[in-house]
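Note that this complex is displayed minus one protein chain, with the remaining chains in position.
On to chain A.
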Amino acid sequence: MKHNFTLIMLLLLFCLATNAVAQQTDVSGRVTGAEQGMALPGVSVLVKGTTTGTTTDANGDFRIQVPGSDAILVFRYLGYETREVNVGNQSVINVTLNTDTRQLSEVVVTALGITREKKALGYAAQTVETEDLVRNRQPNVLNALQGKVAGANISSTGGAPGQGTNIIIRGINSIDPSQSNQPLFVIDGVLIDNSTSTFGAGAELRGMSNRLADINPDNIESINILKGGAATALYGLRGANGVVVITTKKGEQGALRVNFTSTAGIEEVNKFPDIQDTYTQGYLGVYDPNSFWPSWGPTVAEARQIDPTHPDKLYNHFRDAYETGHQYRNTLSFSGGSEAITFQSSLSHLKHEGVLPFTDFENYSAQLNTNVKLSDKFSTGANFTFTKSGGKRYNADRFNESLSYWSPRWDVTDFRKPDGTMQTYRNNNPIYGAATNQLEDDVNRFIGGLNFGYKPLNWLDLNYRIGVDTYHDDRTRTAPGPRGVPDEITYEDNRQGFVNEYTTKFRAINSTFIATLNSSLGENFNGTFRLGHEVYDRSIKSFGVEGEQLALFDYFNLTNARFLSPVQREEDYRLMGIFAEASVDYRDFLFLTLTGRNDITSSLARDNRSFFYPSVSLSYVFSEHLDLPAFINQSKLRLSYAEIGKDAPPYSTSSGFANYTGLPTGFTGFTRSALLGNAELRPEFTNTYEAGLEMSFLDNRLGFDFTYYYSLSEDQIININVATTTGFVRAAVNSGSMRNRGVEIVLNAVPVRTNDFSWDSRLVFSANRNKILSIREGLEEIAYASQFGYVGATVTMKLIPGQPYGNIYGSHYQRYYGPGEEEDPLFIDEDRPIVIGANGFPVRAPLASQKILGNAQPDWIAGFTNTFTYKNLSLTSLFDAQIGHEKYNQMGNFFAAFGIAEYTENRNQTIVFDGVLKDGTPNTKPVFLGQGIGPDGVNYTNGFYRNVYRGVSENFVEDASWVRLRSLTLSYSLPNKWFENLFIRNAGVSLTGNNLWLSTDYSGFDPENSSTPAGSNVTGFAGFTYPAVRSYLFTLNVGF
C-alpha cells in the first residue's frame, strides 16, 4: 500500500509542476565556461524571486520567458560560481561562468549515484581519487584504502595472495557476531557482493578472498565512503554499516586513448617471531631425533656429542619455510568516443605467488563502460565487467601449527622424498602439506549494469538502472592418499586421500528507479525532490560432493573415491525499498535534506517485514553567510540525524530439521536444525546523530574536518550461540542494545607550494568507543568465539553488558587479596602481587574466573600521508597506526608449550618468582624452570613452561598496537618532450615499497592479521595467521 502512496505522490507532483509554466517576454542565450569556452549543458537558469526556471541544453543554449525588464536571471551550475544578470532590454544574454575554485564546492557522488555539491552535504563524506588508490599498487581495493579514510578500520586478514580484507566503518554495529558489519559496496550503481565465502570443508582457514578482490583498482576513478546514517539513508538497510560507492573510469569524447600499466614486484614476510636456538629435539632434556617434541631436548652441543649427524646449529624453520613471493599485474585500457557515444574498456591480468609455498592467486578481467546520448532528453549507458579469479589456497593456521611442532634439528625445506612421499623424521612436514593438501578456487563473475536517463521536462529527470552481479565459485579440494611405498609416512590431513568438489552459484539483481524534480521556490530557495523505488533480489545456491579414500592415490576424480557425501545449501533473499528525498537550499549557505525510506524484507515474518525510517541533515556554510576574517576560507557546520532499520539474516524466523550428514549413502536421517528460529523477530533500529565542522584557512593551505557521531542500536537481532543443552547451537533473538560514538578528524595542509616544489600533507584520525548496554534478559554474557590454548589457556570473546565489543577473556594468575579485600570479577588488578604456591610457582586462579585480558578494537587509528612533488618527481609516504588493542597469540601459547619461544632459553635457570604466598608473605622459594630433576634434586616433571606458563591465557593476550610505514612511493613522469615525435602521449615510472617498517610489541607475526576470515567480527585472534608481507613493486605506465 506504500506503493500506492508513492504513485499518487508522483502523479500529484507531475500536475503541480506543470501548472507553473505560463509567461511573457522571451530571453535566450548561451552559457559557456570561462576556462575552455566550452558550452555548459544543464545550467540552471532562474528568474530571481520566482519559481520560473529552465536549464541549458546540450549546446549550452537556453530560452526563458521573463516577467519584465527589471527581472534578474540567476545562473547556477555545479562546480561554477553562481552569476546574476540583469535582463534590462536584452533579448540575447550570453553568459560566461567562472570555475568555482573554492575547496568545498567539489562535487561528490552520494547515495544511489546522485551527485551533489560537497558544501550541501549535512554529513561527513570522504572521497579517495584514483591517484591515491593506485599509488601503493595493492591488488585488493580495500587494502588500497588503508590509512586514507577517517572512520574506516581496514585490516588484511593475512598476506596470502588474494586473501580477504576486513573493513569496519565507525565500529561494530551488530551485537550478533555472525551478522556482517561490512559496508555495502556499489559499483556504478550496481550493488555488488563483497562476501567472503567459506563454503566447503576447511575453507574457513584458507584465507579465501573477499569478492571485492575481483575488482581491479586501476579501473576505478574514485571511491566515496558514506559513513553515517544520513549519508546512507537512501540505500536502506543494506547500507546500515556504511556504503562504499565506487565509480569506475568513463570514456571521454575525443580521439582514442590507450593506456598501459604494468606492475611487477617481490615480497617477503615482514615480521617473524623470535625463536630459541639453544635446545634441540627431545623431552625432559633427553635427546631423541625421532621425538615428537621439537625443543625440550638438551642443548645443541650436548646433542652433538650423542649424535654426530646433528647439525652444528639449529635451523630457523620459520624463516626457512617461507619463500619470496612475486606478483605482476598488467592493465591495458582504451577510451574515447564521439559526441554521442563514449567508452572505456580495459583488460587486465594479475598473477600473485605468495610467501607461503604453493599458494597463489590469479585474476583476469575485462571491462567495458559505454555511455550513449541518444538525444538531449534521452541517454543510456552500460557497464560490463567479467572476471575470472582464484588460486591455490592453503591453511596458514595449519602450516604454522605444524611448523611449531617441527623440530629445527631437521631441515623443513627437504620435504619430499624421491618417491613422492613426505620427507620427515616423524612429525608432519608443513611444506609437504602445502604442496599436496590443496584448495583451489575458480570464480567466474559477471557484473553488469544498464541505465536509462530520460529528461522529459527541464525540471524532471527520470532515471532507471538495472544491475546484475552473478558468479560461479568452483572449489576443488584435494589430497593424495597413501602411495603404499615402504616406510611411507603420510601427511595427517591428507587422510586416505580425498577429492571434494564445490560450486556456489550467486546471483543478485537490483533495480532502481529515481525521479528527480527540481524547482526554485522563490528568490532564495531551491528545492529538489526525489522519489525512488528499489528492488534487490539475491539467490545463492551451493552444493558439493566430498569424496573420501582414493583408490588411485592421486587421481582427483570423484569416481575414484570410495565414499561420497553430498552437501547442499540454498538461500534466497529479497528486499524492496521505496524512498523519498527532499532537499531545500536557502541562499546557497543553508542546505536541508530530509529522507524517508520504507523497506520490505523477506527475512522477517509478514507482520514485521515492512518498516519506515527517516533522516534529516543540515549544512550551514557560515563562511558564505557571516563576515569572517579574510584568512578563513569556506567553512561549514553539519548536523544530521538518521534512523536506520535492519532486518535479520535470511531464515532466522524458521526452525526445522536439517539433513543429518553422519550417515552413509543409502540412509537418510534428519536432525534438529542448529538455529532456534524466531518468527516474532522485529526489525532492529539504530539511531545516529552526527555533527561536523569543516574549515579552511590561508587560501586553502590549511583545513580540517571534524566529525563527532553517536549511534545507538536497540532491539538487536542476534543469532546467539547457546549452550547445546538447549538442543540448539544458536538461537535468534531480538535483544540487547549497543552504543558507538566517536570522532573523525581529517587535517589537510600544504606547507610548501612553489612553482617547482610542493608538499602536501594529510592526517586522518579516528577513534571509536563502543559499549554493550544490554544483552538478553536472563543472560549475563554471550560468548561468541573462542580459541584453543593449552590446559586452560583457551580464550573466549564474550559480550558482557557495560563492556565494549571485542573483549578477550581468559585465565589469569591469582593476585593477592588480603582479608576483607574484594576481588573484581572482570578486571585484573596488575598492581597486586601474584600469589605463589607452596611449590614455588605462580598460581593460576581457578578456571571459573575468566577476566578481561584485552580488547580487539583499537582505541584509535590514524593515517598520515605526505606527498612531495618536485617538477615531475613525486614521493609519497603513508604512515598508518592502530593503537590500543590486544590480540590472543595462539602461536605464542604453542611456543611456550613446545619450548620454541626465545624466552624459554632460561629453562636451565633457578629463580625465585616475584610474588607472595597465600598468607601474604613474600615468596622466597627458589625453583628450577626446566624439566625433570632440578639441580636441587626436586622433580620438576614437565617444567615451568608446560606445567604453569602455557596454561595461563594472560601470558598470551598481547598488545597488538602497531605503527607502520604502510607505503612509500617514488614516481616520475617522463617529460613529454622526450617523446614529442613519438606516438606516446605520456609515460611514468614508479617504485613502491609496502610495509617497509613496522613497530609493534606483539611477539607473533604482524598483528594486523587475523585467524578468522574477512568479514568475521572475531578479530581478537592472531596467532597462526598467514604472515603479512613487505613488498617492493615497480610500475610502468604509458599512454598512447
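Criterion: a residue touches a chain if its C-beta (ideal position, glycine included) is under 8 Å from a C-beta of that chain, and two chains touch if they have at least 3 such contacts; residues count from 1.
Assume contacts and distances are computed from a predicted model.
Trainee: Could you check which of "DNA ligase (ATP)", "Probable chemoreceptor glutamine deamidase CheD", "SusD/RagB family nutrient-binding outer membrane lipoprotein" or "Threonine/Serine exporter ThrE domain-containing protein" matches the UniProt name for the chain that's left out?
Mentor: "SusD/RagB family nutrient-binding outer membrane lipoprotein"
Trainee: Out of A:94, A:290 or A:839, point to the residue that touches the absent chain in the complete complex.
Mentor: Missing-chain contact among the listed residues: A:290.
Trainee: Could you tell which one of A:727, A:751, A:825 or A:920 touches the chain left off the display?
Mentor: A:727
Trainee: Just name the one of A:276, A:593 or A:796 that touches the chain not displayed here.
Mentor: A:796
Trainee: From the listed residues A:557, A:654, A:909 or A:924, report the one that touches the chain absent from this view.
Mentor: For the chain that is not drawn, the touching residue is A:654.
Trainee: Which residue among A:272, A:328 or A:454 touches the omitted chain?
Mentor: In the complete complex, the chain left out is touched by residue A:454.
Trainee: If the hidden chain were put back, which residues of chain A would touch it?
Mentor: Within chain A, the residues that touch the unshown chain are 3-4, 6-7, 10-11, 14, 283-284, 288-290, 292-293, 377, 426, 454, 456-457, 462, 482, 487-490, 492, 495-496, 513, 533, 535, 548-549, 562-563, 565, 568-574, 576, 600-603, 605-606, 609, 650-651, 653-658, 660, 662-664, 667-673, 676-677, 679, 720-729, 731, 733, 776, 778-783, 786, 791-792, 794, 796, 798, 846-848, 850, 941-942, 946.
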